[in-house]
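One chain of protein is taken out of this complex; the other chains stay put.
Let's turn to chain A:
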Amino acid sequence: MNTSLKFVLPGCAVLGLALTGCQPELDETNSARGQADFSKYIAVGNSLTAGYSDGGLYREGQLNSYPNLLAQQFRTANGGEFKQPLFSEDQANGSGYLRLTTLDLATRAFTLGNVTNNLAVRGQNPTLYTKYTEPVQNLGVPGIRVADVLTPGYGSTAGNAYYERLLPTADALKPYATFVQERMAAENATFFTCWLGNNDVLGYATSGGVSPITSTATFTTNYTAIITALTANGARGVVATIPNVTDIPFFRTAGPAFRVKLETNPAAAGGPIPQFVATTGPLTNSPATRKVILTSDINNGGAIGTAAGRQLIPLTAQPYLALLGQRTGKAWRDLYAQARPSLGGASLGQFLLAQGVDTTAMFGLSAGNPLPTSLVLDDTEQAAVATATTAFNTAIRSQATAKNLGVADMNVFFTNIAANGINTSGINNTTGFISGNLFSLDGVHPTPRGYAVVANEFLRNINDKYGSNIPGVNASLYRGVLFP
């Protein structure tokens, strides 16, 4: 406030300062809305918008969702109430989630456990969650792709359980884009954020190339539809781009350890293992393509390339890596169980036959029993991911330009964090798993600290685009991973 002495001294007379305070007031705390109107804010997006963390959606994550943090900061200007589909206190653990149960510093080994009490699960097969059909402003739906936003029935019991949860049963056929437009109109929304598209490429990446990538044509059509729905009544807002998924700890944690394990295989067990065999590409009815991967090509945690290695191993592969060289079919049986709904009724035997897999061969070390494609995101698949990410981000930016919206470039933001980390009030945060503070135990979704830095990046772009001055959150006050 730069209070000059002539104003301060009378108020801070000897007893004045002693008894009433006379605390300096800093104008850095001032807030201004600029050209934006934050009075009614609606957030559209996927799991990131819902506050998904540690492999689940639960109350603490919802309360720390970036839209909730944004709404809290908007209230310093003219923001209003922000209604979220919170799980109740009694069902605070929502879908259930992962927690770190043990951590051994010496061996760097850890185990994750599932939180299974106080869930909000109302039905199994398919899993359904306790409904929340009150009007909400956080419309984040975990798992939703841009490819899904026009699909009737996506909110039915056969569709997405997180979307189904938000809809009255009678509305089960309502496509997400329609739901968004209705919510915008009903709330008379003035401001929105939209962070969609991650799952259109993430699903492909985390499944090692098994799930499809959305076509750019579908992405563009559907994204245009959702932005049209958001801007139909003149609301202003910010859209966000899709980060490079290959930077997340999900792809950077298991590989380096696996590489060391192969390189240091003891002489008694045959010495260093120079290569392993995996399949690549989607699951088909013909024997999948075998790919021999050199141990030296497994990414060691450095920048992806020939020097540090190109092949990425997802976190989900970890339980199977220990089985290398054993005569086991566990990886293929588990994959079969997961993929079964899309296999048209094939039995396990038929599935293995079609893939040309002989589970009596040495797992991972023979063409007969390779690592399934789902356990490696290889260089070819990464190229497909990169191409799609670029194409989708181009579509996002062009819609933002067409509708004069702000762009929170999360792609650039996270690429920078992956390279340099991000400092929050003296704490250095990185993309490291467990130790980095930003990513939760699923290796994909942020921790509360991670969501806080995301909220600040949104605010930076909102302030930039709309001439507002909404202060950021103090990200260091939000937790990283909880240690046992």
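Just so we're on the same page, a residue touches a chain if its C-beta (ideal position, glycine included) is under 8 Å from a C-beta of that chain, and two chains touch if they have at least 3 such contacts; residues count from 1.
Assume contacts and distances are computed from a predicted model.
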| request: Refer to UniProt and select, among "Sulfate adenylyltransferase subunit 2", "ABC transporter", "Rod shape-determining protein MreD" or "Outer membrane beta-barrel protein", the name of the complex member that is left out. | output: "Outer membrane beta-barrel protein"
| task | State which residues belonging to chain A touch the missing partner chain. | result | 1-2, 5, 8-9, 12, 14, 17-18, 21-26, 28-31, 73, 100, 102-105, 108-110, 252-253, 256-257, 301, 421, 423, 425-428, 430, 432-435, 437, 456, 459, 469, 471-477, 479-484
